[in-house]
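Data block below; observations after.
The other protein chains are all here in position, but one chain of the complex has been omitted.
So that you can tell them apart, the chains are marked A, B and C in the order they are listed, and the count of residues begins at 1 in each.
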Amino acid sequence: MTEHAWLIVVLPLVSWLLISAFGRRLKNEGDWLGVVTIGVTLVLSLVVLWEVAGGAATRVSVPWLVMGDWQLDMGYLIDPLAAVMLVVVTAISFLVHVYSMGYMHGDARYRRYFATLSFFTFSMLGLVVADNLILLFFFFELVGLASYLLIGHWYENLGPRLASLKAFIVTRIGDLAFLVGLAVLVLATGTTGIPELRELVEHHQVPATVLTLAAILVFGGAVGKSAQFPLHVWLPDAMEGPTPVSALIHAATMVAAGVYLVARSFFLFEPSATALSVVAVIGGITALLGATIGVLQTDMKRVMAYSTVSQLGYMMMALGVGSLVAGMFHLWTHAFFKALLFLAAGSVMHAMHTMEMHSMGGLYRKMPVTAWATIIGGLALAGVWPLAGFYSKEEILNAAFYSGVSGAGFAFWAGVISALLTAFYMTRAVILVFFGRPRDRHRYEHAHESPPVMTVPLAILMVLAVTAGWVNAPISHHWFGKLLGEAEVHLAPIVTVLAVGATLLGVAAGYAIYALRLVDRRAVINALRPVYTLVRNKYYFDELYNATVLRGSLRLAEWAAWFDQRVIDWLVNAVGYVAVKLSEAAGKFDLSVVDGLVNGAAAVTVGAGRRLRTIQTGFVQTYILTFFAALVVGLVVFQLWRL
Amino acid sequence: MPTLPIVGEVDTAVLVAQLIFLLPELILAVTGTVIVAISPLLRGRERPLVFVAATGVLAAFAGLGPSVGGAGEVLARMLVLDGTSTFFRPVFMLGALIVIGLSPDYLARRQVPAGEFYALVLFATVGIMLMASTHELLMLYLGLELASISGYVLAGMLRSDARSQEASIKLFLIGAMGSAVLLFGLSLVYGITGSTNLVEIGHALTGGAAATFRPALLAATMFLVAGFGFKMAAVPFHMYVPDAYEGAPTPVAAFLSVGLEGAAFAAAIRVFVTGLGIIQPNWAAVFAVLALATMTLGNVTALLQQNVKRMMAYSSIAQAGYILVGLAVATDRGISAMLYYVLAYTVMNLGAWAALIYLSHNGQSEELADFAGLGRRAPLVAWALTFCFLSLIGIPPTAGFFGKFLLFSAAVDAGLFWLAVAMAVNSVISLGYYWNVVRAMFMEEPATEEPLKASPVFGLGFTLAVLGTLLIGLGAAPFFRLVSAAVVTLP
Amino acid sequence: MIPLSWVLVSAALLFGLGLYGALARTNAVRILIAIELMLNAVNLNLVGFSRYLSPHDVTGQVFALFVITVAAAEAAVGLAIILMIVRQRDVSDVDRINLLKW
Partner (left out) sequence: MTGLQIAFLALSAVMLFAAWKVVTSDIIVHAALWMVLSFVAVAGIFLTLHAEFLFAVQLLVYAGAITALVIFAIMLSDIRELRGEGEPAGAGLGRRVRRLVSRRLGLAPAAVAVGFAAVMYSVYRATPWPGLPPGDPAPSTLAIGRELFGTYVVPFELASIVLLVAMVGAIVLTLREGGREKEEKRP
């Protein structure tokens, strides 16, 4: 099967095309087509993983675009890393597809939704198997595009519209860094094939500085896609999309793409201590940032979103401290329990039509399956033994503990504190939503458990959230780690103690505050007022970006307009204007009044604030003047150059 | 009567035999003349002329047959058959064909004299094709003027529309001035080298003239940069572009933005690379600066536009900035990337303009508000426009992505790293204003639900543009081979 | 004999005057006239070079001939455009033709 792995990528593409083209005429608008296709790819992916675990690996590469001495290949590379990722993507995507049949039932653009879902999966799978970085970039962009379409699925509302654009633009900023990194690599090595690059790096054919630069720039791409500090701002807003999409984005596709990118090009990072430190520190900051903000969110999905930011920080941190296995392992476990959490949240949303936790409560009695799903997912996320999160978190903390990379110490403590916070906010969320007394009677009365098409995927994910970690535990002889090429595992007891302690402390604190109400919430908030305000406002990142980037580009545009209008016109008019003013001060009417009226009318038509956006004067002569002024300046410069 | 030494005596028989290489242009010109002749007889029933015009272009495609594979200068050195001309002539004809297909509904609605419109488009196409396939400065100039004068008239064809009139006169006054500047440069080049043939000019310059006449040569180069910069819509020679495109009839703006700009790039490649190759560092540096200024100003200013037609004008300025990167790099890869981009630009830009034409012939203006809800009223057009925008932004797997990518890597390869980064940054900026339109189309409520109409001919033209954008992107390989073969190398 | 530089300098001056005229006057017909002056300057260049390159070379003169032809065509179109505008808007000052801006 491994040598036919291209099928895994092509099938969703076909499904996308078919649903787009013929969905209207198919039964149920073709949703089953997507589900069946992804189901088949899941089976194929499992077969591939099985074969790869047995030692199979393949790389196929064919010349695609040839131009002179330059050539771009198209090919796929199936190794353990790709095989693992294939399974994660197809499994989550399959479950999301099934779940969506219930969740999106009756949606106005049902067909488009399923088509785009297939497209999203296709892009992500292409990214996973791509054998060269340019092809990878290609799919990287497509993933961004697909997520833009899905986040903005309900584009009638302002929220999804803005959120989708934000996601698209912010991640594209990261892509920009990736692209430049690619350019650096091509310039230095002349190749973009992943195995070729690895070969070159391993034989020290690439200068260290170039490698560091390229690694950091490539990491820039991951920062955008994987919502790392400081480009994390798009992910929480991406909640505006349909919840199954959020599950897909948060668990297996969009954000995983960044982590996977770093894992895929890990050979670039490994030799460079600087690059690793950058990754570790950014990852640590992101983990802390996400966890702290998550504590104060009152919207259930937003809690999940910030927890994703935080967990992505963990993964990056793991990679940064030099452990590919720990990072990928956390990606693997996280995919299952985060998908579970999101789908459970979607189920709550389905019942309550709100995500505000302060209007929930007591839902356990109404929706036991959903409640159990959230509890198990939360415990797995918090890292409670023997659930999935426990193993991967322990692995990461151990890696950080033993790592020699500078910044690993920071990463370690960031990880421990985040573990505590994670346990706390998950406990808080579970209690607020499912226990205690219902706070909104009306909504509570109408709540009901979701249909089987939604609860069955939940059940499957519950099992996976419990067991996914076992693949890299003593029980399986660390099968996962060995598959990805880890020699042996060190486990320091002190780390385990710290991790478990932090988790328990978090759970206990949450239970004490929200269930037993031993401590008054208000008192804590009042005691920590400045910190509370800061965190509650998400550290003011959005405001910061608004003030700098957005305002800045507007300024630039205004400046360009101002320059065009003012400076050039001024050149023409400077002296004349004064003369006109003087002569007409005594005249019958003031030209400037007329001008003002005309301009005023124009300003009204194009709306206030457009006044400064007047780009060109409209006078032919100023155009001619610019033309010739530029010509003369050019002539002078050229003649000076000659001298 | 004394026997006089005649320079460049030519054999008439050979000349006549070689006219076959001029077949496409001849067919186009004859078609144009026929249309002019018969359109008064039709008395308002001018719609069928679109088929005459389209047939003419298709016949001209067929007329390329004898030229394919031909190499060298023919017709007393007036026409050159090489990779570049083999590449550009069909590209320009494709552009003309699409424009002709997009026009009839618009012309009928706005009461533009259709016969003259088609004829002038065909004549202008002859001009731009000749610009791209000659080594002779005189031919270059005549081709340019043929295209430009047709353009002035075309821009003013909505005779009673004040904005069209204004576009026409601005285009004319500044265009004539641009031609004068270009001519001044050409006259200096002729004076320095004693020839008007670009190959000869190249030889003369490498043979020592470049060193002897360096001051005058540099001045001439600057004149040529300004003259071509004007036709390419390069900042700061661009200022007429937004006004002219906004005011001109929409199909004309579409034609000018791809035809004239493309031809200016084609001719510039020949003049600078073949003719002035020896002072490549000088002009390449200027083009690098122009490229940066052009793409940045075009994109930033486009952000502020409320009128989509005007926005498209700034967008074409920005796109010209990307194409200029090829000249700034001036390596084989740079030039071939540039050729590929011109091809991609032709189809994707026409696809985007097509949507504007569509709105316009349905009686709407081109304000952003008119795009509201287009996704519901005309889903196919809206999606096609979105696709073309993705290509203009440079999202894979569109033609625009590969074009930008090639230019980008050529710039990196030549060490112009800053320019490559500027390109990438600019492509992010451009996202903003294209997205504005997409948002309006899909996410805003339409004023009316009334569906919009288009004739099958329009549909064909539109399909051609959009399919082209897709095919040139997805099936890029053969086009890559084409542009690799078409490269003019530096001496 | 007339030094070539004399020809070139007077051509450049003529071009400069045309340039000044195009920039400084607002009447469209005048701008057109100014452009004609510039084209004449180009022709002076061409004819001058033609004379000084070789006694038998007439390329420059042929070129100038074509420039004159095209200039006539251009003038005809330009005047037609101006006429069209004057008829409907009663202006020929380009600084009153500025609907299109920004």
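The criterion applied here is as follows: contacts are C-beta pairs under 8 Å (C-beta built on N, C-alpha and C of every residue); 3 or more make two chains touch, one makes a residue touch a chain.
Quick caveat, the model's predicted, so the values are computed rather than measured.
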| item | value |
| --- | --- |
| Neighbouring displayed chains - absent chain, whole complex | A, B, C |
| Positions on chain A contacted by the hidden chain, ascending | 571-577, 579-580, 583, 621, 625, 628-629, 631-632, 635-636, 639 |
| Chain B residues touching the omitted chain (full complex) | 4-10, 12, 15, 22, 29, 33, 36, 43-44, 75-79, 111, 113, 116, 119-120, 123, 126, 130, 136, 138-139, 142-143, 145-146, 149-150, 152-153, 156-157, 159-160, 168, 212-216, 218-219 |
| Contact set of chain C toward the excluded chain (per top definition) | 1-10, 12-21, 23-27, 29-30, 32-34, 36-37, 40, 43-44, 47-48, 50-56, 58-59, 61-62, 64-66, 68-77, 79-84, 86-87, 91-93, 95 |
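Everything below uses one rule, namely that only the chains that are shown with their structure count from here on.
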| item | value |
| --- | --- |
| CA centroid of chain B to CA centroid of chain C, Å | 25 |
| Centroid distance [mean C-alpha coordinates] between chain B and chain A, Å | 40 |
| Chain centre separation in whole Å, for chain C relative to chain A (CA means) | 60 |
| Of all residues in chain A, the ones touching two or more other chains | 606, 610, 613, 615-616, 618, 620, 624 |
| Multi-chain contact sites of chain B, meaning residues that touch two or more partners | 169-170, 173, 177, 242-243 |
| Touch list for chain A against partner chain C, complex | 602, 606, 610, 613-621, 624-625, 628 |
| Chain B partner contacts - residues on chain A that touch it in the complex | 64-68, 70, 134, 138, 141-142, 145, 152, 155-156, 161, 165, 168-169, 172-173, 176, 179-180, 183, 186-187, 553, 556-557, 560-561, 606-607, 610, 613, 615-616, 618, 620, 622-624, 626-627, 629-631, 634-635, 638-639, 641-642 |
| Chain B - residues contacting chain C, complex | 4-5, 7, 137-138, 141-142, 145, 149, 152-153, 156, 159-160, 162-163, 165-170, 172-173, 176-177, 179-180, 183-184, 187-188, 190-191, 194-196, 242-243, 246-247, 310 |
